[in-house]
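With one protein chain held back, the other chains of the complex are shown just where they sit.
Take a look at chain A:
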Amino acid sequence: MRRFVIGQAKNLIDQTRRRCCQPHHHNNLRLLSLLRPSASDSTTVSSPRLFSSSSSSSSSDMPGSDSSSSSLPVTLDSINPKVLKCEYAVRGEIVSIAQRLQDDLKINKDAYPFDEIIYCNIGNPQSLGQQPITFFREVLALCSHTALLDESATHGLFSSDSIDRAWKILDQIPGKATGAYSHSQGIKGLRDAIAAGIEARDGFPADPNDIFMTDGASPGVHMMMQLLISSEKDGILCPIPQYPLYSASIALHGGSLVPYYLDEASGWGLEISELKKQLEDAKSKGITVRALAVINPGNPTGQVLSEENQRDIVDFCKKEGLVLLADEVYQENVYVPDKKFHSFKKVARSMGYGEKDISLVSFQSISKGYYGECGKRGGYMEVTGFTSDVREQIYKVASVNLCSNISGQILASLVMSPPKPGDDSYDSYIAEKEGILSSLATRAKTLEEALNKLEGVTCNRAEGAMYLFPCINLPQKAIAAAEAAKTAPDAFYCKRLLNATGIVVVPGSGFRQVPGTWHFRCTILPQEDKIPAIVNRLTEFHKSFMDEFRD
């Protein structure tokens, strides 16, 4: 009943707010004051200090700020608390330390036992020397400066199919204008190519109108969270360990993360019984679970789900009425012969489930795979099983940001429709692609084996994605030392590793983990010729760390 009353009041506010630009706005304000008693205990407004008219009360105790900041409107005390709450460790404290070391390394070369910082904290392959796929970049260059297409010399510098493809793409863009805002879902012709690519991958039809192109996959995840989360009473089931985009986005939108634990002992298996248990637990706390996020292949855990497991997950979502948020950005990154990527859409359709049976969002990115084009910020989400009125809301939210960047859109279409046998670029494309993927597989294997040789360290294999997530059995002495240093034990380990070797990894606590266990995430992305040195440095460091702290 209370919920209903609040809902009614909210509706009234909406109606007035729709007219807020007309002189009726004072009605809106009056309504807000009427609402005060219920608003203060409703879930959207959480702290009484938010109501103070002055926001400056205690900022003088803020270190690093001068006394004048107390007169500033936005300080740490008055910033949106949801912003304070969210965390994103992939670019957190350790990375800041690494950046400082890198700067200092240029000046004080001899002060460190290493000569470079190796960033294994983030899946950013091209920053570690991976080369882009030539064909993709040729097409992008031609689309960036279309006058090249009229130059005869261009034919000597570009492959013939890249020229053909650039023409084809430009023909799909109204006015051939790559500098114009596009449709807010992305250029229709490019979405056609993506839909055809999905269809070829899955063997089931895909509709270009279901595709929303985004600046990387992350904005798509944010958009869905925005839609699903009204308050902390709305929960999203997330794997633990998880990619912190999910926890950060849920925190920013004020929802509740409902954890389900992956089973490290069975290769980070996803158990339906665990999902059920956590769902019931959340319900008993008054949380309405709205969606299940699955990352396949897993980040940071690297497991590839079996088709059978995926079927169970689909059934679970169908039965419980959950939206399935399928993070499938690593779909091209599978390194073991006994596992294969299956999209959740394909699995659902092959079970005979259609639009009416399950709400499914699949996220894809151009930052991963063999292409690794992180800096382009391209991606899409395929949205199926939603009613048209919900779809309209997704479109509206997308439209507020106008559109995603066009070169990212073009690249997303290229990734889903690469050169075919017989094309001028086909052989070089395949050679580049397979070179990258097989090297990633080798690197994953070498690092995994090296990690498993370390005292007290166990590491599941990276079946897919770009990461290893070893478990470190830290000695009590190390844990005590970490406590004394007021830092999480795994962060303590990672900082020591960085200072001793220049290798940057992310502590497991940034991804969350079973309490009392400690991990770190390390990408498999340093170039192959650097891997032996990394293994040596890591092994040496670990040995001396254990010598120092062994119980």
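Basically, a residue touches a chain if its C-beta (ideal position, glycine included) is under 8 Å from a C-beta of that chain, and two chains touch if they have at least 3 such contacts; residues count from 1.
We take it that contacts and distances are computed from a predicted model.
Asker: Can you tell which of "Fibroblast growth factor (acidic) intracellular binding protein b", "Transmembrane channel-like protein", "Aminotransferase class I/classII large domain-containing protein" or "Checkpoint protein HUS1" UniProt lists for the chain that's not drawn?
Answerer: Per the UniProt record, that chain is "Aminotransferase class I/classII large domain-containing protein".
Asker: Looking at A:R290, A:R311, A:K345 or A:R496, which makes contact with the chain not pictured?
Answerer: Residue touching the absent chain, from the options given: A:R290.
Asker: Determine which one of A:I79, A:I430 or A:A485 touches the chain that has been left out.
Answerer: Result: among the candidates, A:I79 touches the missing chain.
Asker: Which candidate, A:E138, A:D210 or A:E264, sits in contact with the chain we can't see?
Answerer: Missing-chain contact among the listed residues: A:E138.
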